[in-house]
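Sharing a structure, written as structure tokens. Questions coming.
With one protein chain withheld, the remaining protein chains of the complex are depicted in position.
To keep things simple, chains are lettered A and B as they appear, and every chain counts its residues starting from 1.
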Amino acid sequence: MFKPSNHLLNKEIKEKKFKNLLSSITFFLFLPALIIIFWLFVKGHSALSWDFLLMDPIEGMTAGGIFPTIIGTFWLVVISVLVACPMGVIAAIYLSEYAKDNKLTRIIRLAILNLAGVPSIVHALFGLGAFVLFMKMGTSILAASLTLAVMNLPVIITSTLESLKAVPQSYREASWNVGASKLQTIRHIVLPNSLPGILTGVVFSVGRSAGETAAILFTGVAFYLPFLPKSVFDQCMALSMHLFTISTQVVGVPDAFPYATALVLILLILSVNSIAVALRSYFRMKRKW
Amino acid sequence: MNKKIEIKNLTVNYGTKDVIHNLSLDIYQNEVLAIIGPANSGKSSLLRSLNRMMDFHPTAKVSGDIKLDGESIYLDEDSTFLRRRIGMVSPLPVGLPMSIRENVTYAPRMAGCKDQKELDFIMEDCLKKAALWDEVKDRLDGLATKLSGGQQQRLTIARALSHHPEVLCLDEFSIAIDPVTTMKIEAVLHELKKNMTIVMVTNVINQAKRLGDRTAMMLHGSILDLDENEKLFNGVVKDQRTKEYIEGLFG
Partner (left out) sequence: MEIKVTESAPLAMEWRQKKKEKPVSEKIIEGMIKTGGVSCIVLIAAILFFILKESYPFLVGAFNFKEFFFSEEWYPASVVKIRYGILALLTGTVLVTVISMLIAVPLGLACAFYISEFCSPKVREIYKILIEFLAAIPSVVWGFIAIMMINPTIIQLFDVPIGLNILNASIILALMSLPLIISVGEDALRAVPETYREAAEALGATKWEVATRILLPAAKNGLMAAALLGVGRALGETMAVLMATGHSIQIPNSIFEPGRTLTATIAAELGESPKGGEHYQALFAIGLVLFCLSFVVNLTADYLIRGRRQ
């Protein structure tokens, strides 16, 4: 019979200890995530009601609801996605289908990387200088949305690029071989087959825009507005900003309110992300190759 | 016979070594030119230079002149139209991710053909010529990517024929196809050559013997021998290595 030596046995024990160590580290790192959502729910669910969602904040935001913030966040997200999406897809198409392996391409990739890494408050400064002041939009939904669009651009480009690259090169070559132009190939073969990935990236960016606070601080969001915005040149309230406001700037807010607001924000983002994940799985099934 | 394609001093380089070096070759109208040779001798690169697919290669450098019907193929900046005149069958079977019907009508549609009757005709015609019609006629709207390798290869041939090229390039088209079907396609090629010029890269010496009018032997990016089949395959060679390759001594 083969009996393992002591040395090997020690190795095995060490191995097991190592595995258990890593496993516990991982588990305890993720525990906060679960604790947080649980605790937010416990503390905030008492304030959650249809009234809360549909009413305006009253009495100096110590009562009422968060309706205008939901509307404001909605507009900010929609406009920023509408702007960022076409720009991002076009830039990704350039990088994937037209760009050669040269210095310009490297600079573009570096620019995208840096754009992605710029701190959100610096985006806010840019938005302030460029959109609010220089283009004279004033603090408005438009300025804030454009700032958000610039923030989301690198992420949309990256996810679109991934989807485009997932289309096998052999399809492009087969298409070129029969006399279809590059643009026709993109239009009839590459784009339709990467649309799912693009869509998923866009939906994920919706979640990101909804949670953003710093970038919209000086570009279009207000502390409190007594009425809903009527045009893109008006200011608006936002869910993320509201959480900041009632948890740091206002006194007398009932305990449950900020928790409920945080809960609404998180649930909103999570539902949007779940849609994205579901879309991703659905399209993976329906793939044509 | 007039020259369909004239290649002068073609050199192709992928960044390190020359894959094709100073190659000159004339291809005559309505002939079948077979190109044989061991792996990595530049045969595929030669074909891909003909239809300017090299334009899409990130590191390829092509120099020399290629004329089609007396006119340089580099005259137009855009090579799309050239690839409608030259059909290409690549060695790997590729079914585009769309229905079989859409696959075969893809080329004429991209070229601007909108007449449904014409598209249907082309589809049936080309599928028959590629010896695929009988197998797929009941599922023309099914996904082409679900076909077997051999079927997809025949689909590639059908696609290449669908835009009625003047020159048909075949790069080892029979690799994925069984011998019986190969014979059927070879018969079709024999008919087709009345209306087009065929350039065929093959590793199957007998195929070159059967189909070719002339055969060229390539090695290390140059043409060692180019002559009529009767002469070449009966030992009349310029370079001894051609004879050795034909007899299977290397390759």
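Operating definition for what follows: a residue touches a chain if its C-beta (ideal position, glycine included) is under 8 Å from a C-beta of that chain, and two chains touch if they have at least 3 such contacts.
Given the structure is predicted, the values throughout are model-derived calculations rather than measurements.
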| item | value |
| --- | --- |
| From A:L125, A:L195, A:L228 or A:I275, residue that would touch the chain that is not displayed | A:L125 |
| Contact partner of the left-out chain, one of A:A99, A:L195, A:V250 or A:L279 | A:A99 |
| Selected residue (touches chain absent from view) among A:L48, A:I71, A:M87 or A:L195 | A:M87 |
| Of B:R84, B:R154 or B:R241, the one touching the omitted chain in the full complex | B:R84 |
| Interface with the undisplayed chain - residues on chain A | 11-12, 14-15, 18-19, 21-23, 25-26, 29-30, 32-34, 36, 39, 87, 90-91, 93-95, 97-99, 104, 107-126, 128-130, 133-134, 150, 153-154, 157, 181-183, 207, 210-214, 217-218, 240-241, 243-244, 247-248, 258-259, 262, 265-266, 269-270, 273, 277 |
| Residues in chain B touching the chain absent from view | 76-78, 80-81, 84, 108, 111-113, 115, 117-118, 120-122, 124-125, 140, 163-164 |
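The working rule: only the chains that are shown with their structure count from here on.
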| item | value |
| --- | --- |
| CA centroid of chain A to CA centroid of chain B, Å | 49 |
| Residues of chain A that touch chain B when the two form their complex | 100-101, 170-171, 173-181, 184, 188-189, 193, 288-289 |
| Chain B residues within the chain A interface of the complex | 51, 53, 56, 58-59, 78, 80-84, 87-88, 90, 92, 94, 96-98, 106-107, 110-111, 143, 145, 156, 159-160, 162-163 |
